[in-house]
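The structure that follows is given in the form of structure tokens.
A single protein chain has been removed from this complex, and every other one stays in its place.
Presenting chain A:
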Amino acid sequence: MTGSAVADLLLAVDGVTVDFDGFKALDNFSLTLQRGETRVVIGPNGAGKSTLCDTIIGRVRATDGRILFRGEDIGRLPEQQIVARGICRKFQAPGVLPNLSVADNLALAARRDRRWWKSFGFGIPVGERAMVEETLDLIGLADRRAVMAGLLAHGEKQWLEIGMVVATGAELLLLDEPTAGMGPAETSRTADLIRDLGADRAVLVIDHDMSFVDQLAASVTVMHQGRFLKQGSVAEVRADPEVAAVYLGHAA
């Protein structure tokens, strides 16, 4: 990576608190992400990982603190504009559009102009076809392009949704449990895919499968009860007594 770290700072979550009627899902939480960085956020159930994603994409609004994307405070932008700035999220349960083909799922994601009155054309505009093809190759579903997304295998759905997130042209990808329900072979393929993606984007992954986190070889942020607990390499985090205490009773 070249250039100064500051210039490549994509995301800064700055002291964000999300208060659900007295329950603090996020409590003065901070995190920064550079371009080219892949970060895994782990933590026991209820640690606030999904709320973190929700807050970044504008589904949940922060009670306090700021969310900066490329220096701009996006905390009050409508969801559509946050996507337009270059942030896209894969949901925990695969959110593919089941009654559209694989290619059409990607085509909708790849649309540059998403206003409703620009939707009365047919097919995929020429300018967006390349993105669809590229993404089909990337996620390895090129030969499944005409299949209805609802008929894909579970792992394929996860890949398709990752592809949709990529096809939006987003620079910051939020991947919520991308390996949920996958076997070891699929998990390792997903890790390869995400490592590729991280090269010129920023990727925030939520997962608690430690073998997957190992394969990603990314730095890890540990959350606990909405707060920042630890950050470091997988090995460092594993060796940490505080983290072990939090995970006691969890498979880690």
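The working rule: a contact is a pair of C-beta atoms (placed from the backbone, for glycine too) under 8 Å apart; a residue touches a chain by one contact, two chains touch by 3 or more; residues count from 1.
Here is the rule we use: contacts and distances are computed from a predicted model.
> Pick, from "succinate dehydrogenase", "Glutamyl-tRNA(Gln) amidotransferase subunit A", "Leucine/isoleucine/valine transporter permease subunit" or "A alpha-helical domain with a conserved ER moti", the protein name that UniProt gives for the chain of this complex that is not shown.
Checked against "succinate dehydrogenase", "Glutamyl-tRNA(Gln) amidotransferase subunit A", "Leucine/isoleucine/valine transporter permease subunit" or "A alpha-helical domain with a conserved ER moti": the hidden chain maps to "Leucine/isoleucine/valine transporter permease subunit".
> Looking at A:12, A:68, A:148 or A:180, which residue reaches the missing chain?
Reading the full complex, the residue touching the unseen chain is A:148.
> For a quick check of understanding: of A:57, A:172, A:194 or A:222, which residue touches the chain that isn't displayed?
Residue touching the chain left out of view: A:57.
> Since one chain isn't shown, list which residues of chain A touch it in the complete complex.
Residues of chain A in touch with the missing chain: 57, 59, 78-80, 83-84, 88-89, 91, 93-100, 104, 107-109, 111, 114, 116, 119-123, 148, 150-151, 157, 164, 168.
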